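Note that one protein chain of the assembly has been removed; the remaining protein chains are unaltered in position.
On to chain A.
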């Protein structure tokens, strides 16, 4: 990356603009990461001055779309942290299987790789037919990709390894059809998925779930925003429901930790009161 062209004060002005003009509130995001990404975009798109950048952002809604796409991190993979998925397989799904109907929320699902991973777990546990997977993200572009379920063929070797480490017994390639350098995941998996735009910063709870997954999203938020999102999750979980976070995220220091119990070593907590 080029050396930071924009100053902290510029970033603050941009984030305030976004909030004021479009209602996108990034002001409680961790600063260093968002600053790096904004600077990167400024360089890639060859703006000559901060004023030009700011003007474009304020008055060109199409550019706003690109901005949101570029500054939100959308990197993800299937069966990311395979041992986490093994824990879901072995400890969580058998419990969820006792419910007549299973509702799962993937908050900040990005391009959907983890949603498809979950659908594969449910299918192998013979639970997919009675499940609904709600997949939400702030970024409309990535949701469109998630909905299509088309991913690069080049990733499949890694995903297949992750799948096997997660306890998968099948031939991973039986879940997709390859064509040239892309694969399309089986449509029986996406049939039970509902994709929708949802902003964790500003939008409210929209259902009650038995399992919420929000992996590697909270790392981008500051402490206050993290705590607001934890409240949202608590309000959106049934009693005895599960909350799953990324490998470096924790409920331990949160305002809701008293009412949750960590399951084993994995980053999965159960709502107990």
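Before moving on, here are some points about what is shown:
As a working rule, a residue touches a chain if its C-beta (ideal position, glycine included) is under 8 Å from a C-beta of that chain, and two chains touch if they have at least 3 such contacts; residues count from 1.
Keep this in mind: contacts and distances are computed from a predicted model.
Only one chain is not pictured, and the protein name UniProt records for it, out of "YeeE/YedE family protein", "Sugar ABC transporter substrate-binding protein", "Acetyl-CoA acetyltransferase" or "protein-glutamate methylesterase", is "protein-glutamate methylesterase". Touch with the chain omitted from the figure is made, among A:73, A:132, A:150 or A:194, by A:73. Contact with the undisplayed chain is limited, among A:31, A:89 or A:147, to A:31.
Residues 1, 3-4, 8, 30-33, 35-37, 73, 75, 216, 219-220, 222-223, 246, 248-249 of chain A touch the missing chain (whole complex, contact as defined above).
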